[in-house]
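A single protein chain has been omitted; all remaining protein chains appear in their positions.
For chain A:
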C-alpha cells in the first residue's frame, strides 16, 4: 500500500532524514516546519529526485492557531494521511534555576501541546485509512531521569506514556502507534561537535539520523511498539535493567553532567 506521510519538524535533523527515507520508500509527503528553515528547497529536491507527491506548510507549531490551521489544511485538501510522524520538538540541557521560563514554555507548547493537538485532530483521518501508523519521537532519557533535562525529559516521558497508553486504546482499530526512544543522534553541527567531548560509550552510541529514520520507519510499519535504535544502546538498555537504582542514578548524573559540560566547552570555541 502507498502511504501518505505527514512529518512535523521536517526541515532539519531527524525530521529531514524521515522525509528523505520516506521518499526513498515511495511515500507521498506532507511536510511541516518553521518558516525560513529551507523547507521549500528540500521539497523541490525531493520532487525532482523521486516520483512522489510533496506538499508542505511553514508554521510555528508553538502557537495553537498554527496547529488548528495545519489540521484544517490537511482536511480541506483531503490528504489521505496514513502515516503520522510526530517528530517536531525542542530540547537542550539547562540548569533549571538559570534559564528563562520561555525556554521551558516552548518545550511544553511544542513537545506536548502541539503533539497532542495534531494527533487528536488527525486521528479520524488516520482511522479512515485501510491501515495507518503513528510514529512518535520520544527519547532514551524517558527511561532514565537525570539532571539538566528536567523539562525536556519530562516532555519525552509524556510522549512515551501517551504512546503506550493510546496504543492499548486503539488495539482493535487499524491504527498502530509506535514510540521511538533514541539515544544521541548527530542531527546537527552542535550535536556532531558535542559528541567529540563525550566519553567512549556515549560517543560510540551516537547515531546518524539517516540510519535512525530508515530503521524507525521500517520497524513502525512492522508494527513494533517500542524502538531503540542502535545495537550498543539496546545493549546498554538491557544491561541497565540489572543495575540497582542508586548506580543507575549515579551513571545518569555523570552522563548528563558530561553532556552539559561538553555543550558549554564547545560554546567557548
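For this structure, a couple of remarks:
Convention: a contact is a pair of C-beta atoms (placed from the backbone, for glycine too) under 8 Å apart; a residue touches a chain by one contact, two chains touch by 3 or more; residues count from 1.
Simple rule for what comes next: contacts and distances are computed from a predicted model.
Not shown: a single chain whose UniProt protein name, out of "Alkyl hydroperoxide reductase AhpD", "Aspartate carbamoyltransferase", "Daunorubicin ABC transporter permease" or "NAD-dependent epimerase/dehydratase family protein", is "NAD-dependent epimerase/dehydratase family protein". Within the whole complex, the absent chain has one touching residue among A:58, A:208 or A:249, and that is A:208. When the full complex is taken into account, the listed residue touching the unshown chain is A:187, out of A:138, A:187, A:205 or A:255. Only one residue from A:5, A:42 or A:159 touches the chain missing from this view: A:42. Remark: the residues of chain A touching the chain excluded from display are 16-17, 20, 38, 41-42, 45, 48-50, 186-187, 189, 192-193, 196, 200, 203-204, 208-210, 269.
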